[in-house]
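Missing here is one protein chain; the remaining ones are kept as they sit in the complex.
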Amino acid sequence: MPTAATFEIEYLQFLDADGSLVRNDLPAFARDTKQLVKLYQEMLMVRIFDGKAIALQRTGKLGTYAPCLGHEATYLAIGSAMQEDDVFAPSYREYGVQFHRGVKPRELLLYWGGDERGSNFSGPAHDFPWCVPIGTQCLHAAGAALAFKIRKEPRVAVCTIGDGGSSKADFNSALNVAGAMNLPLVAVIVNNQWAISVPRNAQTGARTLAQKGIAAGLECLQVDGNDLIAMRAAMDYGIKRARHGHGGICIEAVTYRLSDHTTADDARRYRPEQEVKDAWLREPLRRLKTYLMSLNAWTEEEETAWKEQCGRYVDAEVNAYLETKMPPVESMFDFTYAELPPDLVAQRSEVLAAEQAKSADRSAAAH
Amino acid sequence: MPTAATFEIEYLQFLDADGSLVRNDLPAFARDTKQLVKLYQEMLMVRIFDGKAIALQRTGKLGTYAPCLGHEATYLAIGSAMQEDDVFAPSYREYGVQFHRGVKPRELLLYWGGDERGSNFSGPAHDFPWCVPIGTQCLHAAGAALAFKIRKEPRVAVCTIGDGGSSKADFNSALNVAGAMNLPLVAVIVNNQWAISVPRNAQTGARTLAQKGIAAGLECLQVDGNDLIAMRAAMDYGIKRARHGHGGICIEAVTYRLSDHTTADDARRYRPEQEVKDAWLREPLRRLKTYLMSLNAWTEEEETAWKEQCGRYVDAEVNAYLETKMPPVESMFDFTYAELPPDLVAQRSEVLAAEQAKSADRSAAAH
Amino acid sequence: MAQITLIEAVTQALAWEMKHDPSVVVLGEDVGINGGVFRATIGLLEQFGADRVIDTPLDETTIAGITVGLAAQGMKPVAEAQFEGFIYGMLEQIICHAARFRNRTRGRMTIPAVWCAPWGGGIRAPEHHSEANEALFTNVPGLRVVLPSSPARAYGLLLAAIRDPDPVIFFEPKRIYRQYKEEVPDDGEALPLDVCFVLRDGSDVTLVTWGAQVKETLEAADALAAEGISAEVIDVATLKPLDFDTIHESVKKTGRCVIVHEAPRTAGFGAEISARLAEHAMYDLVAPVERVTGFDTHIPLFRLEMKYLPSVEKIVAASKRTLANS
Partner (left out) sequence: MAQITLIEAVTQALAWEMKHDPSVVVLGEDVGINGGVFRATIGLLEQFGADRVIDTPLDETTIAGITVGLAAQGMKPVAEAQFEGFIYGMLEQIICHAARFRNRTRGRMTIPAVWCAPWGGGIRAPEHHSEANEALFTNVPGLRVVLPSSPARAYGLLLAAIRDPDPVIFFEPKRIYRQYKEEVPDDGEALPLDVCFVLRDGSDVTLVTWGAQVKETLEAADALAAEGISAEVIDVATLKPLDFDTIHESVKKTGRCVIVHEAPRTAGFGAEISARLAEHAMYDLVAPVERVTGFDTHIPLFRLEMKYLPSVEKIVAASKRTLANS
């Protein structure tokens, strides 16, 4: 039969699980070992923060928390490939991207600590807040990309989504509109193999998740998401295309969720221990460290020193979080509309009155 | 770079626009010219009905109507390839499929005539009613397919969707779940090039619509939807695979909407006349007629006689429709729940009382 | 100055605001070359180009989601659902994001967007083209819900909706799109989004309504007047946030209230107005509040739809009941 169309999806990897190069066409940025070291340090920082956050939750000082253990390479690749005025639309665990873009750990903790002020963060003001409704952030990124196109700004919108989220209607809609309107959208599927208890193969019959982009006429690429170099190369490629008006791309970052889904989850209920053990052999930090040490660009001493520095930094951030005062009760009203309508004004003063009465009682009782 | 996956989408055509065979591996059914003649006759009947329905609307005897001019081959191929106990989930203009499955023109007219009773039709009771919210019917078909799989019934669910509808989130969700669960779903994209005023290329950047199935890991096929033989061969192929547990397929039927979108639309506002003229050269009836006449299986005399027969049949159906009494006013309540709750009982008697009062007034006035 | 219809007023407002604010864009299905299936956007493509009058792929989820993205990045999108009955695919984005971004980010990111849709029954349209589903939005904090009922109010309220810094649901009563024309100066003057409009003064009974039912309600007021009953008619116009004071003031005067809407009665927005009267006007009321509404059924296909919709007769009868009861 005549052929209507053919497609090919490539797989990109530079560093294998053991930290040896599998190809010799290293991209320019990767020849700058200083930069690689810096990114490795940031990856390590994220991991240390992650562990600390879990500890906080376990001791009742934080609400439910979604760890990012194992995703560090993917996230730092995304963060470092983006420019400040590009827009990032995350789901809820892309801390590596966000720290690189200026979000403070204390803000992240505030968010998971049940305080809206965490989303008013120090990262770029045009970056989107954490997004809990799966997939919906991808359309925000597409809308941002459309705004850039309309205003003829050389900016790119990047969104991240999980393997589970790649099943969500919104994600496919975002890819489709990006293709239909030739938008500067870089969509990264962070395939960590699990959507809570549902394995990647239960999400779709597609051989790769990257091929979701074919339905939208987008460029597609599958990448070893545990390989910082490959992932960064993929992001550089996709962002450059998008910034120059060549349209969107769908990148599948193949990685693994080494942690529970969140602190409210117990992965042992549904996930074979052996699978996790094997995944640890492919995790992103070890291989990059090996590679950097093979170049004599990093030493165990530096590692130890850096870990201590991270510990101090994270502790300081945690204390800043713990010392944040409760938000005033009226703040629950103040951001519902730009201007409070009469109903809300009345409800607001009702609450304030009640609060004052209570504290009056308390102080009365005190005397 | 290593390749993660490759895909190829084939294009299927047997009869070209002029009615000559472009390949010699005719499928078995197509060698049975009697059957081809019968299907040609049904296509002609649909076209004659279509024109009549438009005339009814123009003369105020019908509500808004969605014609199917140009889609006849696609529809009869689908209808004739399905078994009675397969399930069909249409959008709103697949009359050729439905007539073949036993829906009566009078029922169709009742529906467009603003009467719910039209959807309680004589076709298979398990077939879905017309579906106005674009794309949603595809998930009904997927659900039906899942029911068959759970009950281990060798049945297939077929849904149709437009080129515009192929952008709708639900459609992609239906393909994805069919792939993920290996469901017997045959999804046919009836690509008639227009979604009201929006051309196919504004819907997606995808080169073919068939490739939407790649995102879901489905088999994909692009077909000349104006070629009854190719379209029927594609349906036979897809239905057989599905029935034998080999999973779903996404078939793009390339055709053309020769009419306005509906009687409420004026395509001249947005569509070049020349494009329509050219499309008429590829329309499905002419080529099949030419082919059948070249086989001496059909003559002008038979054509004339058959047209008259269709005319009489359609007129009878139209009269049956026109003679249908208004539904009783209380019928607006009676199918809201299996059993009417007190509120509705009260509202229902309220209405009946008002109606009786009115008719009392009228008869009083009459004396 | 030209006399224009309600839908022409919608177009006029869009054109004015697009001319004066480059950040305003219109997006939806068939809003471009076709000018919308009701012609609400006719001429805009020619005037403002395809970058600002955007035909989207056929997916309400897409439209709603990119609208949030556009608005979050400094644009002022006016998104159209082709009919109110197709707005459901937009709800996750409207409820989870448009209505919440300001609150979620403590004001860092806001969504100054408008969602328009032709609304309501009575035009002999196919299924899903005749809903009155405003109650989907009136319980959602952070939204405004607006329903104009005249050319002038359509113009002024749509301008206000586009300029409002928060998301607005703007339902257009399609049954009265072309009911009558009136002079609507194209002066860019917005109307307030936080008041009800008293369309007719009266002393015996207050008739409260919105959207296309304003037509029947005013006709009912005439019929009542002919029988010496003086009805005050209020067009709520902005359902959320509700200007209850105007309604309350009127009921203080009349002591009676009939609420008219075409949505199903149970948990329709009329319930909120009736509830507030029960809570704040109990001692002003001399008769129980009445609701004249659609029934608790789906609006029937068009052979029966007029039997479903509130009628002048029903409004008159309900008004008389409030008078009989006292």
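Note that the chains take the letters A, B and C in the order they are written out, and that residue 1 is the start of every chain.
Keep this in mind: contacts are C-beta pairs under 8 Å (C-beta built on N, C-alpha and C of every residue); 3 or more make two chains touch, one makes a residue touch a chain.
Nothing here was measured: the structure is a model prediction, and the numbers come from that model.
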item	value
Displayed chains contacted by the hidden chain, counting the whole assembly	A, B, C
From B:Ala142, B:Leu221, B:Ala242 or B:Leu258, residue that would touch the chain that is not displayed	B:Ala142
Given B:Leu12, B:Leu76, B:Ile161 or B:Ala180, the one touching the chain that is not displayed	B:Ala180
Missing-partner contacts on chain B, residue numbers	87, 89, 116-117, 119-120, 125-126, 128-129, 133, 136, 138-150, 157, 169-170, 173-174, 176-177, 180, 331, 335-338, 341-344
Absent chain, residues of chain A that touch it	63-64, 92, 111-116, 132-135, 162, 164-165, 167-169, 195-198, 202-204, 264-265, 269-270, 326-327, 329, 331-333, 336, 343-344, 347, 351, 354
Where the unshown chain meets chain C, residue by residue	85, 88-89, 91-92, 95-96, 99-100, 103-104, 127-128, 133, 135-136, 138-142, 240-242, 263-264, 266-272, 274-275, 277-280, 282, 285, 287-291, 295-298
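Methods note: only the chains that are shown with their structure count from here on.
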item	value
Farthest chain (mean CA position) relative to chain C	A
Centre-of-Cα separation between chain C and chain B, whole angstrom	35
Chain centre separation in whole Å, for chain C relative to chain A (CA means)	40
Distance between chain centroids, defined by C-alpha means - chain A, chain B (Å)	44
Numbers and ranges of chain B residues touching at least 2 other chains	167, 169, 202-204
Overlap residues in chain C, where contacts from two or more other chains coincide	57, 59, 61-62
